[in-house]
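Removed: one protein chain of the complex. Kept in place: all other protein chains.
Letters A and B name the chains as they come in the text, with residue numbers starting at 1 for each one.
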Amino acid sequence: MQHLLEVDNLSTSFFTYAGEIRAVSGVSFYVDEGEALGIVGESGCGKSVTVKSIMGLIPEPPGKIIKGQINFRGQNLLALPEKKMAALRGKAMSMIFQDPMTSLNPVLTIGQQMIEVLYRHEGFGKREAFARTAEFLDMVGISDARHCLKQYPHEFSGGMRQRVMIATALLCQPQLLIADEPTTALDVTIQAQILELLRDLKKKVNLSIILITHDLGVVAGFCSRVIVMYGGRIVESGLVQDIFKSAQHPYTWGLLRSIPRLDNTQRTRLIPIPGTPPDLLHPAPGCEFAARCPFAMNICNEQVPVMRQINSGHQAACWLLHPQAPKLNIAERRSRYEGTSHSGGRKSC
Amino acid sequence: MRYIFGRIVSAIFVVWFVITLTFMLMHAIPGGPFSSEKVLPPAIIDNINERYHLNDPLLKQYLDYLKNMAYFDFGPSYRYQGRTVNDLLQEGFPKTALLGLSATILALFGGVAMGVTAALKQNKMLDYVIIFLVTIGISVPSFVLATFLQYYIGYELHWFPPLGWGEVKNIILPVIALSAYPVAQIARLTRAGMLDVLTQDYIRTAKAKGLAKSTIIIRHALKNALTPVVTFLGPFFAYILTGNFVIEYVFNIPGIGQFFVTSISNRDYPVIMGTTVLFAALLVTFNLLADIIYTLLDPRIKLTGREGA
Partner (left out) sequence: MNIRADSFSPLPKDLKKAISERSATTFGQDAWQHFRKNYLAMGGLAVLVLIMVFSIIGPFFSQFDYASNDLMKTNLFPDWIHPFGTDELGRDILSRTMYGTRISLLIGFGSVVINLTIGIIYGGISGYLGGRLDNLMQRIIDIIFSIPDLLYVILLMVTFGAGIQNIFIVLGLINWVPMARIVRGQVLTLREQEFILAARILGAGTGKILFRHLLPNSIGPIIIVSALQIPTAIFMEAFLSFIGLGIQAPLVSLGSLVANGRMNIPSYSYALFFPALTIALLMLSLNFIGDGLRDALDPKLRR
């Protein structure tokens, strides 16, 4: 069966005065129709760059997609001319962003910013466009559409703005919605509401979602599959159960430290892993995580670990999975992490 | 409304300050306004002083002056016998206004066009050419540029007349010389504003919505990018007004600017004072206008007061 979206060996770099920043190197994954995929990882690990590459939003220069393929509905997006790409954006695939405060244009009204999408992609007339906009505003829980459309973004709260962003993204009924940390900038109660809204919408329309988040609890409740990224690479991916029950990568263990069981309903945030994030300007010769990994071995500093299949759909890239590597039991895993956890890490979200 | 009212009051205050300052300075000149004359018999000097009320007590002179200013009566000229400063200003104003208006239009449209072009072609050849022109426009003093244009384009190449006033072709060189600096400044501000705006999140959103490039630039970027340009409008008017002095002088255009410069060398104090006060009044008016335009451009700023300006 063909996937809706298939990313194959994607590498994206930024060429700055300081040198080449390898924001994403060799990332492969897929999204099926109606499925929600989660991407987690600490700040700067390349999550946004990955999805921006899909959307064709990498600023060029300094950015450049160096290699790889992105197939959407069987079409290689990287080979599409910009005009065709623009026709897909906002129509077949949409994106919402982290900061609703800055994502709306301050000098245009909400109405102007929503309706222009319909003019552009659907060729709607004024009346039609207005009706559709009101309908979608209603769907995201903004009832007084007529009034709202005339207002400017600064007259709205953060949560309201994010609702507007979501409604705008869905106006043309896209097949894929990319949500890049849609709740990070909002306060907790609003976060819950927005997530509830997204969950509802996913059920109502047959929508595929890529959800980027720092919040593992959100992933557990929202997605069917998860990708864990570190230093521009995927270090582990699999079904939500696989990742939460039998994670194989030390970085994932670090992320999961605060979540003992899958059925825990309490929402938990990433707690920081000691050490500094990787320097994408100077990639490590081996595993990027070696400097912070409590289990690092000699080979980790020499050769990049290859991705290994653990069971169908679950893979991880770590030298511990090599047949010759020492076997660790659960207790050992935990105790080694505890040993390092007091050295004071950086805040990651 | 309150805000506008407050602004008007402070504008009037500024004009009053300038009137008082000019009055004080002119009366502080040692020996009085006629001291630079060839030695005149004391009787004649007395006679002149009498005619111009220079023997009244200073306070009375000041109050009279203020009163006259309120009626826009700037008094008689010392040099042009039998003519008032008002006559001179009235005669010069249309020319100065035409020159200033043409330069303003050229500066706004030319500057914005150049700035947007440079920003869209960032780090390409066209960008560098525009940056080069902008730097020249900012660096070369207007009187040097005016003199150069006058000499090379006027006298050497005969493309346009080097001097004079009256025909359309007379205005070309002065307008170029006068607008070079503001064109450059506006281009620079527009370029910087545009580059800044293009990295904003809402532009990324507009791209993610699949809008056409032209829509993104004209509808989403330009309006935001012009905000810094609007804040430059105050200094811009000031520049056009003061820039006129030397441009009219160089190109021998009988406008207010030329009167001003010649009255400086003639020590014709009423003309100097009148012109200064007129300019101050024009300037605060323009600044007020610029403020209002600013609020129109940005819905976040209400006329009741400025948010974090």
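The rule is short, and it goes like this: a contact is a pair of C-beta atoms (placed from the backbone, for glycine too) under 8 Å apart; a residue touches a chain by one contact, two chains touch by 3 or more.
Just so it is clear, the model here is predicted, and its values are computed rather than measured.
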Omitted-chain contact residue, chosen from B:F72, B:F93 or B:F148 | B:F148
Touch criterion as defined above, residue of B:Y78, B:F245 or B:F259 at the omitted chain = B:F245
Contacting the left-out chain: of B:F13, B:F72, B:F109 or B:W159, that is B:F13
Considering the whole complex rather than only what is displayed, give the residues of chain A touching the chain that is not shown.
-> 17-19, 275-276, 279, 281-282, 284, 290-292, 295-303, 306, 319, 322, 324-326
For chain B, residues in touch with the removed chain = 10, 13-14, 17-18, 21-22, 25-26, 28-29, 135-136, 138-141, 143-144, 147-148, 150-151, 155-156, 162, 234-235, 238-239, 241-242, 245-246, 249-250, 261, 264-265, 267, 272, 276, 279-280, 283-284, 287
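One rule holds in what follows: only the chains that are shown with their structure count from here on.
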Length of the line joining the C-alpha centres of chain A and chain B, rounded to whole Å | 54
Chain A contact footprint on chain B (complex, rising order) | 123, 199-202, 204-213, 215, 219-220, 223-224, 297-300
Which chain A residues qualify as touching chain B in the complex?
-> 55, 57, 59, 61, 86-91, 94-95, 97, 99, 102-108, 116-117, 120-121, 152, 154, 165, 168-169
